[in-house]
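Can you read through this structure? Questions will come right after.
Here the complex is missing one protein chain, while the rest keep their positions.
Up next, subunit A:
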Amino acid sequence: MAAASFTTAKFLAPVAARSGGERAPQLPAGASSSSFARTLRRGGAHHPRLRTALAVSSDVLAGNKAAHAAASNPAVTREEALELYEDMVLGRNFEDMCAQMYYRGKMFGFVHLYNGQEAVSTGFIKLLNQADCVVSTYRDHVHALSKGVPARSVMAELFGKATGCCRGQGGSMHMFSGPHNLLGGFAFIGEGIPVATGAAFAAKYRHEVLKESSPDGLDVTLAFFGDGTCNNGQFFECLNMAQLWKLPIVFVVENNLWAIGMSHLRATSDPEIWKKGPAFGMPGVHVDGMDVLKVREVAKEAIERARRGEGPTLVECETYRFRGHSLADPDELRKPDEKSHYAARDPITALKKYIIEENLATESELKSIEKKIDDVVEEAVEFADASPHPPRSQLLENVFADPRGFGIGPDGKYRCEDPKFTQGTAQV
């Protein structure tokens, strides 16, 4: 278990939430005490102060330096640290390249970039197995990369090419990968949450009804979504059912403080999203989403809890996007000082500093990782650019599971038996 000094997260067991008044956070079953030997900056008693702090946008970060300086034992091994670093750099460079390619007209439509939030994707997804599921939003490229979908397949998908992870039929907001159990990017607010809850339901069903369990425990599903989604009914419906049925899911809120141009504080009656976990009887955790090691520690606990069959956890990661909502967003409402405040807390820079300070790797080793990733992203673009566009015949494929099953034509035969079908000119 990670060093205590990295744990600024709060786990609130349901009992604590119900006790009212002065809430004593309790350990969820199975948590080691070190996870909770934390510097709890936000007790219930300090609530009013907290609101004010949030209003100036960065309370999470207050006191972070002290916690960091107190670190004595590395929370991760050298290999782990380098894996995290590589994944975060990949996410960042990939997205920067997307912006370039978008402005060059290589990709189109809505493109939402993940810059600044890498600690969340990396901190959570790198702990998953292949059989575990990820359900994402329209901001899904980096979740796909963290789950192991090759950069070239994601880039080719963004270019609308036949070699993309969905053959160009999905696009930026709809990344799927069957082999990686990436169950989609969802373009509507809240839409992915029930789907993720359903995947978790399936995992439990397969374990308990079909007896197809893996020896390690249940397959876990991570549902990623933002602060804006937490005002949507599907979020509450699924918190209820996930806890009611003890589903192996972690609800990961990427609270980047802004839903396009709507400030989280202007949209939500109680901005502390994590508190909605205890309201439904599950642990709610707040974590600094700009610190990958803190995210990882919280993620580990929540994922293990789910895997053991102890049910869902709600994790609020306070993070920040370094770019506008999408590449079409003029981003005029966020104040420059707020942006620069978070820019100074760049999660990649922070991890780099940590790695060097803890002597986990040298500057030049990190440089070589950066170089390697540059090459990967460069290669992804070349691959995507050189790849063919989807053929005309692809237009009518995949509407149904059976590629022939497009329905029955006027002649009473399957439409796909019409020679014109493969040319894409059959009557639809």
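Here, a contact is a pair of C-beta atoms (placed from the backbone, for glycine too) under 8 Å apart; a residue touches a chain by one contact, two chains touch by 3 or more; residues count from 1.
Basically, contacts and distances are computed from a predicted model.
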item: Complex member absent from the view - protein name from UniProt, among "Dynein axonemal assembly factor 10", "DNA replication complex GINS protein PSF2", "NEDD8-activating enzyme E1 regulatory subunit" or "Pyruvate dehydrogenase E1 component subunit beta"; value: "Pyruvate dehydrogenase E1 component subunit beta"
item: Among A:Ala203, A:Ile273, A:Val287 or A:Val376, residue touching the chain not depicted; value: A:Ala203
item: Given A:Met241, A:Met262, A:Ile356 or A:Ile369, the one touching the chain that is not displayed; value: A:Met241
item: Hidden-chain contact residue, picked from the options A:Thr77, A:Thr349, A:Ser368 or A:Asn398; value: A:Asn398
item: Contacts of subunit A with the absent chain, listed as residue ranges; value: 133, 135, 166-171, 174, 176-178, 181, 183-184, 186-188, 190-191, 193-203, 205-206, 208-210, 233-234, 237-238, 240-241, 244, 397-403, 405, 407-412, 428
